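Note that this complex is displayed minus one protein chain, with the remaining chains in position.
The chains carry the letters A and B, assigned in the order they are written, with residues numbered from 1 in each.
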Amino acid sequence: MSEATMTLTLRVWRQAGPDAPGRLVDYCARGVSPHMSLLELLDVVNEDLTAKGEEPIAFDSDCREGICGSCGLVVDGVPHGPQAATTTCQVFLRHYRDGNVITIEPWRARAFPIIKDLVVDRSALDRIIAAGGYVSVDTGSAPEANAIPVPKDEAERAMDSAACIGCGACVAACKNASAVLFVGAKIEHLTRLPQGLPERERRVLAMVTQMDAEGFGSCSNEGECEAVCPKEISVTNIQRLNREYARARLKPRR
Amino acid sequence: MILDGKVPAGPLDAKWARHKDHLKLVNPVNRRKHTVIVVGTGLAGASAAASLGELGYNVLAFTILDSPRRAHSIAAQGGINAAKNYKNDGDSVFRLFYDTIKGGDFRAREANVHRLAEVSVKIIDHCVAQGVPFAREYGGFLDNRSFGGAQLSRTFYARGQTGQQLLIGAYGALMRQVHAGTVKIFPRHEMLDLVVVDGRARGIVTRNLVTGELERWAGDAVLLATGGYGNLYFLSTNAGNSNVTAAWRCAKRGAYFANPCFVQIHPTCIPASGEHQSKLTLMSESLRNDGRVWVPQRAGDRRAPSDIPESERFYFLEERYPSFGNLVPRDVAARNCKSVCEAGQGVGPTGYAVYLDFADAIRRFGASVIRERYGNLFQMYERIVGDDPYAVPMRIYPAVHYTMGGLWVDYDLMSNLPGLFVLGEANFSDHGANRLGASALMQGLADGYFIIPYTLASYIAGTTLSKVTADHDAFMEAAQAAQARIDRVLRVRGDVSVTAHHRRLGQVMWEKCSIARNARGIEEARAAVRAQRQEFWHNVRVPGEPTNFNKSLEQALRVADYLEFGELVAIDALARDESCGSHFREEHATPDGEAQRDDEHFAHVAAWEWRGTEEAPTLHTEPLHFESVTLTQRSYR
Partner (left out) sequence: MSSLVRSFSSSLGRKLLMGASGLLLLAFLVVHVAGNLVLFAGRDAFNGYSYHLVSNPLIYVAELALLVLFTAHLVAGIVVTARNRAARRHRYAVKHWARGKSSKSHKSVASSTMIVSGVFMIAFVPLHLWTFKWGPNYPSSADPAVRDLYRLVIEEFRRPLEVAWYVGAMLVIGFHLWHGFASGCESLGVDDRDWLRRTGQVLAVAITGGFVIVPIAIWLGWVPA
């Protein structure tokens, strides 16, 4: 295997803290292996910075296999980089050419304040789930698992929506920093299943209220969210959310 | 000292039920007066925190990640076992128990494993009620598949994302309690010490990873659910933040660490591509159903795989194990991959890889069938490696995957330190010397949903707990110690980065104390770790400030702990002078080359008491009694 190496320039957003001013800083990485992932390149740059006595670039990452949702960088203006259905940790350098400049920024949204450099606070998404993104079942009260049959297709569709990893790329991509794909996926996951129906109205109203309180924007139906979603969650989840919301609002309550 | 696992009396299948009937209870109105600290929010931690919150306890839950939903349980692909016998193929609680204890090479506590099999069925019920979208049949009922080490289908799954879906279920339950006000969550908080007051675990010291602040938290009990220590090896399939620090801090406060040498190596991972490698990715074991494992016969053969004729290929698993072939268990496959690579027959840029070749399967079934079976895995491989596995054989190599060892716990999941409970991968209890596939998720949830709510209540109800606040001297001492350690590591200002230290430590442990070990190598590893530990404290560079988000500092504190803990792994590996499961001592092989157990001397749990960083730890053993199973020797020839 030939081991040609590359020289790449990383243009990285550096910001010391939540209220500090930020700016893009260039870092030149020489002798880069095309087999590296983008995050490994950041690791290498950080080793260099450490050796030089400078502060390494802060970024979030954990599983590095595309499932935990920790990593999330806007790479050359697109969340999670150029490949479809991919998290940032699965972006490999073989798709770049010697001499390329790669711009890296954090997710930007009022609801995701920057902690440092490329690290943002996404706890707004947790608070939306806390408002109602679950089935209220106490441990111990469940019936026998096969007591409630669920049509295979419905279970598969629920799974399509449940595949969301909560990375926040949808928010990052949306020009309005809207979180409706995230919320819609959870609503759709639980509304598809009989287990989720008893709390159907309460759930959607509570989650939307929390979503608004967090300062996310509205949906403009452009589909940028689906295009960048590493799990390819469909925008139909948003339309289902709209329907569920309207239904819950119009349903007469006692 | 001989340790007592406090296994209840009575027949195996009645122990848990009877035990539960006699456990003490906490009155519902009193529960909110009891604060329970839960560290870690993976399957075990989240399920425990949620269940305890539902019961009304005042729960404080801590995670090092930015959200509980990201814990590494999320990466488990395959599934979760349960003795439902939905397939009518003869499954039962006893069979699940037997497979698990045999798979563990008879180094687990019988009563714990049986209880695990018993509650497995309730886990599925509960998760389905939570809305976990398990795979289903057309009739709408739950589907099962078969998994390694079992002759029946008892594995429930949600595509290749079972761990993720179960964790989202537990996370939802946890967030529901956050909303209800019974649980408070503290994301981006790392536990740096355990606080022991009057011999009981009464709290923890954490570092706020955003502000760097050290914080003290007092409670009536501490539940540790912080996962395994696979990252001791630097490269593993574990997530980057998974670490041993919380568990090791408990060990240094007096909790015994059991069987640390039991480390599971998964044979089919994507090999490292170079020095920069930061983690390894697992490729599902199922690939060995159709892939053939081979290397060139001639050492150092650098030809492209397609240029190597059939006659010059060495299908080592098929030749050495004619009856099981490529489907030998994980540990056997891993050992053989290692041995051919060490003989110079390895392939790929580093020489540490073997081919997993689908050419025959594609010829036999057609590419479309193979795509249907493994399409997503092939895609994942191609994304990472850049080769098309339909055309070029995959390259695979074993990697550290799971750690069976952990803090010693009794039947109630309480460590020898009263008030410290340990759940999930962080404890040692259920998998013996080797874990079967689809059992880790089962154990984490069993511990959190269905065991700890009972046993913790009994501890709280049966103990007179003095009032302790976070201003108690013991808390101040622990916080000062943590601060001193942070200051010390920042003061070193050496030349070597934390990552470089970690990588070096991992390499030593991997070479001398992983897939196969021998006394000499282990001794060398131990000496190397000791030497590196000295060096670390004189030559490590940790940039940045302690008072804000500082990844290097986080890692430095963890690596410092690995440099102590690694020695314990070596000590345990050396002391266990037998082979069993994942612990393969080259001195103890059957004539067939299989792990040769020594039941007479080593049918016990080795639990180590920390005596000081430079002191030898004290060994305590818990003899393992087998009443319901006969100990047998594995063979796969």
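As a working rule, a residue touches a chain if its C-beta (ideal position, glycine included) is under 8 Å from a C-beta of that chain, and two chains touch if they have at least 3 such contacts.
Small disclaimer: the values here were computed from a predicted structure and weren't measured.
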{"item": "Partner chains on view for the chain not depicted", "value": "A"}
{"item": "Which residue of A:M6, A:V150 or A:V235 touches the chain not shown here", "value": "A:V235"}
{"item": "Residue ranges of subunit A at the interface with the undisplayed chain", "value": "13, 24, 74, 76-79, 81-85, 103, 105, 108-111, 173, 175-178, 180, 208-209, 211-212, 215-224, 226-228, 232, 234-236, 238-243, 245-246, 249-250, 253"}
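Convention: only the chains that are shown with their structure count from here on.
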{"item": "Separation of mean Cα positions, subunit B and subunit A [Å, integer]", "value": "27"}
{"item": "Contact set on subunit B toward subunit A in their complex", "value": "47, 50-51, 54, 65-70, 72, 74-75, 84, 86, 122, 124-142, 158-159, 161, 164-165, 168, 171-173, 175-176, 178-179, 185, 187, 210, 237, 239-241, 273-274, 276-279, 281-282, 348-349, 383-386, 449-450, 453, 495, 497, 499-500, 541, 543-544, 548-552"}
{"item": "Subunit A residues within the subunit B interface of the complex", "value": "1, 3, 16-17, 33-37, 39-41, 43-44, 47, 49-51, 53-56, 58, 60-65, 67-70, 83, 86, 90, 92, 94, 115-116, 119, 121-123, 125-126, 129-146, 148-152, 155-156, 158-159, 162-163, 165-166, 189-190, 192-193, 195-196"}
